[in-house]
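First the structure, which I've put down as C-alpha cells, then a few questions once you've had a look.
Left out: one protein chain. Kept in place: all the others.
Chains: A, B and C, in written order; residue numbering restarts at 1 for each.
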Amino acid sequence: MTSTDAPEVIVDQPAAHVDPALPPGPAVAHRPPLFQRVAAEFVGTALLVAVVVGSGIQATELTPDVGLELLANSLATVFGLGILILLLGPVSGAHFNPVVTLADWWTGRRTEGGLAARDIAAYVPAQVGGAIAGAVLADAMFGKQLVQWSTHDRSAGHLLLGEVVATAGLVFLIFGLAKKDQLRFAPVAVASYIGAAYWFTSSTSFANPAVAIGRAFTNTFAGIKPSSLPGFIGMELVGGVVGLALVALVFGYRSNNGEAGRE
Amino acid sequence: MTSTDAPEVIVDQPAAHVDPALPPGPAVAHRPPLFQRVAAEFVGTALLVAVVVGSGIQATELTPDVGLELLANSLATVFGLGILILLLGPVSGAHFNPVVTLADWWTGRRTEGGLAARDIAAYVPAQVGGAIAGAVLADAMFGKQLVQWSTHDRSAGHLLLGEVVATAGLVFLIFGLAKKDQLRFAPVAVASYIGAAYWFTSSTSFANPAVAIGRAFTNTFAGIKPSSLPGFIGMELVGGVVGLALVALVFGYRSNNGEAGRE
Amino acid sequence: MTSTDAPEVIVDQPAAHVDPALPPGPAVAHRPPLFQRVAAEFVGTALLVAVVVGSGIQATELTPDVGLELLANSLATVFGLGILILLLGPVSGAHFNPVVTLADWWTGRRTEGGLAARDIAAYVPAQVGGAIAGAVLADAMFGKQLVQWSTHDRSAGHLLLGEVVATAGLVFLIFGLAKKDQLRFAPVAVASYIGAAYWFTSSTSFANPAVAIGRAFTNTFAGIKPSSLPGFIGMELVGGVVGLALVALVFGYRSNNGEAGRE
Partner (left out) sequence: MTSTDAPEVIVDQPAAHVDPALPPGPAVAHRPPLFQRVAAEFVGTALLVAVVVGSGIQATELTPDVGLELLANSLATVFGLGILILLLGPVSGAHFNPVVTLADWWTGRRTEGGLAARDIAAYVPAQVGGAIAGAVLADAMFGKQLVQWSTHDRSAGHLLLGEVVATAGLVFLIFGLAKKDQLRFAPVAVASYIGAAYWFTSSTSFANPAVAIGRAFTNTFAGIKPSSLPGFIGMELVGGVVGLALVALVFGYRSNNGEAGRE
C-alpha cells in the first residue's frame, strides 16, 4: 500500500493516533452517518451472539464430549468474529462491546475526533439490543423456545477473576495495537485473542457486557443465569480499567503522535 | 502495493465499485474470455463439492463422533474454499454459487462492466454441472457407488430459517466487502464465514443452490434428499435478497463511487 | 509494497513469469548458490516429513479416535508446511517435492531463467534423502526403532484415484497462482490445500514421491508399505500432468508475459 492508503484503517482510530502530517479531521469527515454506524453495531453484535449461541447448540446436539463442544464453539467464534470486524470495522469501528466503546471514548476524550457522549448513548443500546436479538435468532434457528432464561450459574469467585483477565487482555490488545498503528490487524488479532481466551480463562471469556446480557436469554450451552450477570459485568468493567493501565505501562502514557510522525 | 495494483482484485468487482479516477472499462478489457471463466466456475465448484462431500465421507469412516465429523468437514471446507477463491477469483470471480452470480448481476446491472445475461446463462449451468461432477468424483475416490440419491431429509422449518440466515450472511459479507473496497480479503473472509456458518446455522449452511443440487447425488454425510432441495433453494434465494437489504441498511443505498474517490 | 519489491517473491517464479519491464536475468542473478538451495530442499523436506510422521505418532499415543488422530496430524502439517514454504521459499523455491520440481522445469523450459537439468539432478536426491532423514528423526524423537518398514498397505484402486486428484490439485494450485502472479500467497495456500486434501482425498494426499518414500521407512500412523510405493508415485506423476492440463484449460496456454505487463 502506498502511504495514501493510511486512512483505510479497519477499526476506527481514536483521533489521537492520526498521522499529524495529514490535514486534521478527515477521519471525522469520512465517518459514516450515525444511523449506519448504529445499524452496524446492532447487526454485528446480533450476528456475533448468534454465532456464539448457535454453534454452542449445534455442538451439544452432535457430541457428548464437552471439550469438543467448546472447541467447535470457540473455532466458530474465531471465524465469525474475525469477519464481522473486517466487514463492519470501516463502518462503526466494530466494537460490539460497551467496554470497548467506553475505552475508545476515554482514550480519545481530549481529541477532536473522539467518540462523543451521543455516540456512546447510541452504540451501547444497539449492542445490547443486538445481542438479545442474536440469542433469539439462534434459538429460532434450532427450534428452541425463543426466550428462556439461562440456568447456567457462573458466580464462582475464580470465574470472576477469569472475567477480569479476559477483558483486560482484550482492551490491552486493541488499544495497544492502536498505539503502534497496527489496528489493520484487528480482525485476525481480536478473533485469535477470543479463541485463546475461551480456553485459558476459567470464565470462557465473555469479556463483553452486551454479549453477556444476550446470553442470559437462552438456556443453552453458551447461556448465563441472569443472577450471574451483575458479577460478570462488574468484572468486565474492572478488566477494562486494568487493560488501559497495562497499555500505559507497556506503551507509555503519551499519545503516539510522536511516533506516528515516522511511519 | 502501489495504486497501479488496484485492478489485481481477488474477486471480480462490480463495475460500480471501480475507482472513477481510472479510465473506464479496464476491468472489462482484462476480463478473461468467457470460456476460461466458465471453466473456472465448473472446476472450482466441482472441487468445492469434492471437498465438502469427500471430507464428510473420510470423517464418517474414521470416527463415530458426529461433532468431530462436522469439525473435520468444516475445517477441510474452510481450507479448500479459501484457496479456490484465491486461485480462481482472478479468472471468473470465483462465485461457485448462483445466488452470488445473481446478486453480482443485480448490483452491477446499471453499470457498463456488470455481468450480462449471457454471463449468467453460462455461469449457472457450469456451477450446477460442476457441483454434480464434484459429488461423483468424491464418491469415486472413496469407492462408493458413483450416483446414489441422498436419503438425508432436511425439510424441518427451523432448518429452512437457518438456510435463509446462512445465505443472507454470505451475501451481506461479499457485497459489504465490495462496498468498502475490501474484496481482496474475500478468500479468507468467505472461507471463515462458511467455517462459522457450518456451526451456527441449524442447516449447516449450504447457502448455495448449485452445491445443494450436487449434494443430492451422494448418499453420504453431506448429502441432501432430493425432495428437500426445493425448500433449500427457495430459502437461499430469499436469503440472497435479505443479504442485499442488509448491505443497503448498513452500507447505504448508493454505489460507493463517492467513497472510492478517497482510496 | 512498491513495484521495486516485485523480486521479493516467496516461491521462485519460473522465468516466464518475470515482468518483462525488468531487466532480464535478475531473478537468476539473485538465486542463491546451488549448495544452499540443495541444503534448503534437504532440510525442508526432512522437517516436513518429521512433522507428518511425528505428529502422527504423537496423536496415536494420545487418543484412540482415528478421526481425531487425522485432525491433529493434518493441522500440524498445515502449520509446519506453511512456515517451511515461507522460510525456505526465498532460498530454493521450497519445492520439497519432485513433482513440483519437474513441473517447474517443464513450465520454464523455454525461458532463460528456468530450472536446468543440473538443478533437477540436485534437487530430487536432496528431497528423497531429506524425507528419509525426517522419518528417521521422528522415530528417534519418539523412542521408536529408527527404521522399520511400514506395513500400511495403500494399494486399493480408489486410493490411487485419490492420489491423482491430490497431486493434480496441488500442481493446479501452485502453477495457477504463478500465472496470476500470486505466488506470494503460496505458504498459506499450499498449506491450506494440504489441510483440505488430507480429508477430501481417500489417500489422505501424499501428493509427493519423496515424502512417500520417506514415509515407507516408519511403521507408524503415517507410513506406507514399500510395495504400495510404485502405485502412489506413478499416480502422483499422472496427477502432475493432469494439474498442468488444468492450468492450461483455466488460465490459458500462453505464458503470462502479456498479462504481467499490466501488473
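Basically, contacts are C-beta pairs under 8 Å (C-beta built on N, C-alpha and C of every residue); 3 or more make two chains touch, one makes a residue touch a chain.
From a predicted model like this one, the values you see are computed outputs, not experimental measurements.
Q: Thinking of the complex as a whole, which visible chains are touched by the chain that is not shown?
A: For the complete complex, the undisplayed chain touches A, C.
Q: From the list A:Y123, A:Y193 or A:F232, which touches the chain that is not on show?
A: Considering the complete complex, A:Y193 is the one touching the chain left out.
Q: Of the listed residues A:G56, A:G129, A:G162 or A:P209, which contacts the missing chain in the full complex?
A: Of all options in A:G56, A:G129, A:G162 or A:P209, contact with the hidden chain holds for A:G162.
Q: Decide which residue listed in A:V38, A:V53, A:A76 or A:L177 touches the omitted chain of the complex.
A: A:L177
Q: What is the set of chain A residues that contact the non-displayed chain in the whole complex?
A: Counting only chain A, the missing chain is touched by 1-3, 65-71, 75, 78, 156-158, 161-162, 165, 169, 172-173, 176-177, 180-182, 185, 189, 192-193, 195-196, 198-202, 204, 246, 249-252, 259, 262-263.
Q: At which residues does chain C meet the chain that is not included here?
A: Interface residues of chain C facing the absent chain: 1-2, 4-5, 7-8, 30, 32, 36, 39-40, 43, 47, 50-55, 58-59, 62-63, 65, 68-69, 71-73, 75-77, 79-80, 82-83, 86-88, 90-91, 137-138, 140-143.
By definition in this document, only the chains that are shown with their structure count from here on.
Q: Going by the touch rule set out above, what shape does the chain contact graph take here: line, ring, star, complete or other?
A: Here the contact pattern is a line, an open path with two ends.
Q: Nearest whole angstrom, what separates the Cα centre of chain A from the Cα centre of chain C?
A: 39
Q: Report the inter-centroid distance (CA atoms only) between chain B and chain C in whole Å.
A: Chain B and chain C have C-alpha centres separated by 28 Å.
Q: Which residues of chain B are in contact with two or more other chains?
A: 1-2, 65, 68-69, 71, 75
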